[in-house]
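What you see is the complex with one protein chain gone and the rest in place.
Labels run A, B and C following the written order; every chain starts at residue 1.
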Amino acid sequence: MQVIGIIVSLMAGGLLAMALGPKSAQASRLAALAGLAVATILFFPLLMLAISETGSGTGAGAVWLSQISIEWIPRFGIRLLFAVDGIAVILIGLTLLLGYISLLSAWSEITKRCGFFYFCLLFTLAGVVGVFSALDLFLFFVFWEVMLIPMFLIITVWGHENRYYAALKFFIYTQASSLLMLLSMLVLVHMHWQQSGTISFSWFDLLETDTSGRLGFWLMLGFFVAFVVKLPGIPVHNWLPDAHTQAPTPGSILLAGILLKTGAYGLLRFIFPLFPEAALEFTPIAMTLGVISVLYAAKLAFAQNDIKRLIAYASISHMGFVTLGIFAWNAISLQGTLVQIVAHGLSSAGLFAIAGLIQQRTHTRALDELGGLWPQVPRLSALMMFFAIAALGLPGLGNFVGEFMILLGTFQTSPIAAVVAALGMVLAPVYALIIMQKAFFGTPSADAKSTSVDLVPHEIFMLAILVVGLIILGFWPGLLTNLSEPGMLDLMRNGLPAGQGG
Amino acid sequence: MNLLWLIPTLPFLGFTILVLSSGRMSRERARIVGVGSVALAFLATIYIATQYYAAAAHGLDHGAGFTVSLWPWITAGSLNLNFSLYLDGLSLSMLFVITGVGALIHLYASGYMWDDPDYTRFFTYMNLFVAAMLMLVLADNLVLMFLGWEGVGLCSFLLIGFWYKDPKNGYAARKAFVVTRAGDTAFAIGLFLLFRELGSLEIQEILHLAPENFEMGGNMPTLISALLLGGAVGKSAQIPLQTWLPDAMAGPTPVSALIHAATMVTAGVYLIARCHPVFLLSPIAMTMVASIGLITLLVAGFTALNQWDIKRVLAYSTMSQIGYMFLALGVEAWDSSIFHLMTHAIFKALLFLTAGSIILAMHHEQDIRKMGGLRKQLPVPFWCFLIGSACLIALPPTSGFWSKEPILLAAWEADPIFWYGAVFGAFLTAVYTTRLMLLVFFGTPEGGIPKTHEPKGWQLHPPLIILAGLSLVAGLFNLPAADVLPHAHEHHPPLWVEITGILLPVVGIFIGWQVFLKGRWQALRMESPAFDGLRKFLASGWGFDWLYDILLVKPFMALAKANRNDIVDLVPKAVVVASSQCYYFFSRGQNGQLRFYVATMAAAAIMIISLALFT
Amino acid sequence: MIDAVIIDHAFILAGILFCLGLAGVLVRRNLVFVLISLEVMLNAAGLAFIAAGSAWGQPEGQIMFLAVVTLGAAEVAVGLGLTLLLFRRFNSVDIDQLNQLKG
Partner (left out) sequence: MTAAFIYSLMFYFTAAIAVLATLLMITRHNAVHALLYLIISSLSMAIIFYLLGAPFAAVLEVIIYAGAVMILFVFVVMMLNLGHKSVEQEAAWLPAKGWIVPSVLAALLLIVLIAGLGEPENLRGVHLVGVKEVGISLFGPYLLVVELASFLLMAGLVGAYHLARQTTPTPKFDDSGTSTSKTQGDEA
């Protein structure tokens, strides 16, 4: 089955890269690239299948494109259950794409211990692909941990000045919350065993459990906390700014581009379908959390002096929209969430790549030390302008389509949340344009670091992929939403409490 | 008719070519691409217009429009928007204004910006602007219009902050973007409400569904039209959100001509004209539109009187003329408001371009106190400026008269107060225009008549002459927009109303002439210290800037500075501190004295035994 | 049965002696005095065993006393050895000198 092939090839690539590491950095880079290439080759049939499935256009295509289930621990009903639907295909595609981007950005930036770096990079990718395709809760948890460790290593080994603090904080936050998830997972399985007599960790069986009581609410909360920590929701978000500022550029791209999406995917896949009534009851609180994180993170982003920290808070603000979209739980807002996830993946990867390039050239991330970069590096600044505009949600680019659909969908369920979140659209340009003003416009301040080297072709190629991706998402979101249509509708039906129509 | 998609794509194509060339293209080629793309778009518009009239000729009922659907854009659940363009009389007339005036301004700009280092970048943004404006006007559904709406806002940000060396321009650009973005958010919320109520965002569908679903004067249509008005007010710089327009003058003059006079600021008027059935459903909204128009035209009139920068005077006069258009929309004089929009685009572009020539001649000096008696040195700009001002004051033969007069009459029909305000506004316009004319071209400033050098480049004068000719002749066109918008019923107000409407501007000219050239009634110039407070208040745009600064900007900045690193971050730090405190407290217990340990053992023994015994 | 009362009082006596010994240990800084008080506490414990043994009339009481005594003896021997070591190293017998292990 392709997904297992993708995961295995990524891991193999990682191991090969590590093996070749000591010999020569170039060899390990090529090994990593080979691993990723094999994974992409295995991914294409899946994509073709998904496209053909939606070819029928009526959204009646089969939901589960390919499914495989191998016995793993029969006693507890744990199976290697990999299943991929429209949503998973898109997210795996995004992971592989951003894998390439982070590989390209690592080309010049990572010099010491390359082999080990590519090992960590590819294992994180494998973990994330596993998370998107595992439908056995236990397997999901395993991959949830697999993607955490290498990311922690990337930050600790190749990070910037106080990377230990950031990596540890990141690790503790995610680990603690995932233990909560493990606990509620086990109790859920127990509940299922009591109700149906069979022990099984598979998502399909657990769908049937009746989780309407108080216990169901607490279990949902357990899952919710784990995912909100990963998708930084406001109360538990403060690991992200530290992790981002201290992570190396490829690390930030991975972190912002993919790891945040696992939180959003988790919310989408596990909260509503498994606990419909509890989620419905929890919606107002979750919506307020979403709105607060939109506005509060936007205000904080404006106050930052470090570029990467500013972008980190910006992604928290964007992810606040995702929480809103998911808890509105109707067709428009869910498709909007998916578009927002992909668009944010691309735009924040771009922003972080450029922040990394600026740091490489001027050796500083502080906005007040930068100034007047436009005349020195026009191409870099033009691309930064593009990504800043994409981040503030200009129509015609991916972010706007996502945000608009989310707000439109949320307006159906709770108008107040949508209206207040719409204020986020006003705050977005405030923080997005501050970077342009302080770093690129204006005259270089006396002690501003000057830089002569504009973009190198391979850097332009890297950013060009993201630019094209965002434009396609902005003008032809249909390419994406058709793929995820069947999967999303089926998910939505599962997520609605019994008796409520589509 | 299916070449309609060509019109927006031509400037967009110009934009992509200029972006991809990114600096490797020479000035000449950049000029050809930049100006050529808009000129081609104008030709395409003419071609489309001929097809439109041909179709209208053999029997197609006037109101019907043509839709060209390109590809499905956003489809999810019950929402399916597709990327489709819609052409009818209204959008055709807007096309004429945008591409026609736009092409002339581009031609002028190619000469004006000749020795600017970022030549290609300038035309990249200008082409993107024209493409976005065309998309706005041709959009079939409101979300596509929103795309054009925000694209236009972005380009105005880019162009205002074009000379990015000076941080003030950057600030003005960000201010324009954020203020218009506030209006756009109101527009977006209006869209959400519309979608929830009517279930669709296609403009034509809404215009049909609205009368059926909403009852006259109900609070839903009022709310929706208020929100749409919010968007329009943001983009057209009307009262609550108008503080950005004067600062927008920081951009190059052709930008002010194209964006802040002819096209972008009229987007709000186009939106209201396009959605007039929704507005018609709620009289309250109509009066709101009219009153906002009236207040803005008066406020802008007074402020223009006290400005010393030539471009700021024109900016406030633009704000006041758009106030007239809003007033016309409010009093249901739909077609005359669009007509005024067109004529205003022409003569205001003319005024701005001539102001550009003057500034260029005066080595980038914009303060009219330093100018004077330029009529001999700059003949062409002088005559063009004269014609432009005549139209602005709405003297009878010019197009300004033909477009402003029906607005005044319609205002009288609707409500005499509107008429009195409008007429007084006309008088103010006359005074400040003559003031501008006299201070710039007549009289002698203290330092003697400044020496000016005649700007070279053939591209500068032809557009001025064409625009001057157009602004004289434009009064005679009857715009295709008329057949889309509901026909204004014939006005027949009392005779004295019409005469005062015509005579008052002449009186204004006379007063202006007396005060500013002859130096009589100096008190009126309000220069004496007694009026200092009032003059400063009026000059600052009635203190809106100061108000918003206190209300919004300062608190936000203070809040941002106060909470630079995230109080929520203190929670984990607090946990760390608490655990280290506990450690310190308990570790003091190990003080190395044996007797202390024995004592604790004894105490523990006592506790355990008593616990065992008594529980 | 006054004898029974004797046994009870014997326990009370043991308690008193034990607590006095404890007080002695707690108060003193001189290691020798601490050892002496310790002896008394051990003795008190022995008494309790003996009283119990005689109350039930079983020899185990005295056997336990034997164990206590051997323990006491061994303990004193080692304790005094340590005292000597303490004296040689610190030139004084004050327990508080030995606080290198404090937290």
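Assume a residue touches a chain if its C-beta (ideal position, glycine included) is under 8 Å from a C-beta of that chain, and two chains touch if they have at least 3 such contacts.
Values in this document were obtained by computation on a predicted structure and should not be read as measured data.
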item: Neighbouring displayed chains - absent chain, whole complex; value: B, C
item: Touching residues on chain B - with respect to the absent chain; value: 599, 602-603, 605-606, 609-610, 613
item: Touch list for chain C against the chain that is not drawn; value: 1-13, 15-24, 26-30, 32-33, 35-37, 39-40, 43, 46-47, 50-51, 53-63, 65-67, 69-78, 80-85, 87-94, 97, 100
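Here is the rule we go by: only the chains that are shown with their structure count from here on.
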item: Distance between the centres, which are taken as Cα means, of chain C and chain B, whole angstrom; value: 98
item: CA centroid of chain A to CA centroid of chain C, Å; value: 70
item: Centre distance in Å when chain A and chain B are each reduced to the mean of their C-alpha atoms; value: 38
item: Overlap residues in chain A, where contacts from two or more other chains coincide; value: none
item: Contacts with two or more other chains, residues of chain B listed in rising order; value: none
item: Footprint of chain B on chain A - complex, ascending; value: 169, 234-235, 237-238, 241, 299-300, 302-305, 330-332, 334-336, 372, 374, 378-379, 382, 389, 394-396, 400-401, 404-405, 407-409, 411-412, 415, 418-419, 422-423, 425-426, 429-430, 433, 436-437, 440-443, 475-478, 481-482
item: Chain B residues touching chain C - in the complex, by the definition given at the top; value: 587-595, 598-599, 602
item: Residue ranges of chain B in contact with chain A within the complex; value: 19, 22-23, 71-79, 83, 143, 146-147, 149-151, 154, 157, 161, 164-167, 170-171, 173-174, 177-178, 181-182, 184-185, 188-189, 191-193, 195-196, 556, 559-561, 563-564, 566, 568-569, 571-572
